[in-house]
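Working notes, structure below.
A protein chain is absent from this complex, but the other protein chains hold their places.
For chain A:
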Amino acid sequence: MGLKTLLTTHINAADSHTLKHYQSVGGYESLKKAISCMTAEQIVNDVKNSGLRGRGGAGFPTGNKWGFIPKTDKPKYLICNGDEGEPGTFKDRMLIERFPHMLIEGMIIAAKAIDSHQGYIYIRGEFHKGIRIVETAVEEAYKAGLLGKNILGLGYDFDLAVYSGAGAYICGEESALINSLEGRRGHPRLKPPFPAVSGLYACPTVVNNVETFCNVPHIIRMTGEEYKKIGTEKSPGTRLFAVSGHVKKPGIYEVEMGTPMKELIYDICGGMKNDKALKAVIPGGSSSPILTAEEAMTATMDYESIASLKSMLGSGAVIILSEETDLVETTYRLAEFYSHESCGQCTPCREGTHWVKDLLHKIKVGEGTEKDVELIFSLSRNMEGGTTICPLADACVMAVRPTMTKFKEEFSLRLKKEVSLSH
């Protein structure tokens, strides 16, 4: 276990984003194989056999997702979710800027698997540079006959367009993203129906994350069976971990699933910044419940290990917090994020996230009381477990409540009563 590259093998090539470079290292060979030698069913089965799980956050098996697309005469749409915005998460931007052709190739193969002839790459609007790079790559692919009518003369048609988000975290939720692509407010949709049945323009739609699509050419090249040998049995493959916070070398690291978190922090990321002690780790983006240092030292970087600690591998964003971190402040900032990004559709989320943020602010500035803490816990019970259309309110609860429970002392010390006692 440890560093292992599939997606990032050619990260050091300055021109890794160009078609010329991508083809020089075997790029688009999987596309040829998939279109000329494989049926749609074989592609879906290969991806199912690989055990690939979605790299956006939920970790749903990709092959199964593709398999849900009904065989109808309606158009089927394929969407790449590049609306990266969960605090701590910054891996897809690197893939977008450095390996746009790997993404395009993965999408064309996925298109054939679900019989789609139109795809969209939805990228968060702030990524101007990435959007320009992907647009250029799409143009290059069209010119080379890799997109459009009769791809490489092999009889398959697929068009691809780039769509820019406009600044709304919630559009990372697939049904909100679909609404956004349809020119509406990015409000998540009530499910069912799921996008596989009624997605973009009420047609069957698959939405996958950037990293998920980037894995596809590798699976087709090496076969699903071989791919499954990397990582752990239930979490196969490699994973890009975006490490930020108090480590000496924050950055994006591709490692084999199942790598010990200890190894990631102390060997791969160079250990703690200023050699401070580790206090806590947020293991999978801001909405994944925090782990104490002790828990973190037992964890391995795969879905099951993190889940056994009642947290999530999520988007693969690992935020490292040293002993000097003010957890009241960081928790407040996360609550502020969720209150800012609530789309406002559901009352428990619209009201709850703001209320929790305001209460945490009171605690942060030393004006909170025990009652405020109780109120946060009481509110959070009404914000989770299916009381809202999408999981944004749940995400807020997961970012706040475990920290307040596991680091109760730190919050207690900030309460008004405690502050006045200590003076």
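Everything below uses one rule, namely that contacts are C-beta pairs under 8 Å (C-beta built on N, C-alpha and C of every residue); 3 or more make two chains touch, one makes a residue touch a chain; residues count from 1.
One rule holds for everything that comes next: contacts and distances are computed from a predicted model.
Peer 1: According to UniProt, what is the chain that's been left out of this complex called? Choose from "Cation:proton antiporter", "NADH-quinone oxidoreductase subunit E", "Branched-chain amino acid ABC transporter permease" or "Cytochrome bd ubiquinol oxidase subunit II".
Peer 2: "NADH-quinone oxidoreductase subunit E"
Peer 1: Please pick, from A:Arg333, A:Arg350 or A:Lys416, the residue that touches the omitted chain in the full complex.
Peer 2: Looking across A:Arg333, A:Arg350 or A:Lys416, the contact with the absent chain belongs to A:Arg333.
Peer 1: Return the single residue from A:Trp66, A:Phe127, A:Phe213 or A:Phe407 that touches the missing chain.
Peer 2: Counting the whole complex, the residue in contact with the absent chain is A:Phe127.
Peer 1: Using the touch definition from the top, which of A:Val243, A:Met257, A:Leu360 or A:Leu415 touches the missing chain?
Peer 2: A:Val243
Peer 1: Tell me which residue among A:Gly27, A:Gly57 or A:Pro87 touches the hidden chain in the full complex.
Peer 2: Candidates A:Gly27, A:Gly57 or A:Pro87; residue touching the omitted chain: A:Pro87.
Peer 1: Which one touches the absent chain: A:Ile133, A:Ala168 or A:Val216?
Peer 2: Answering carefully, the residue with contact to the hidden chain is A:Ala168.
Peer 1: Under the stated touch rule, tell me which residues of chain A contact the chain that is not displayed.
Peer 2: So the residues of chain A touching the missing chain come out as 75, 84-90, 92-93, 118, 124-129, 159, 161, 163-169, 180-186, 201, 242-246, 250-252, 282, 286, 317, 319, 321, 325, 329-330, 333-334, 336-337, 340-341, 343.
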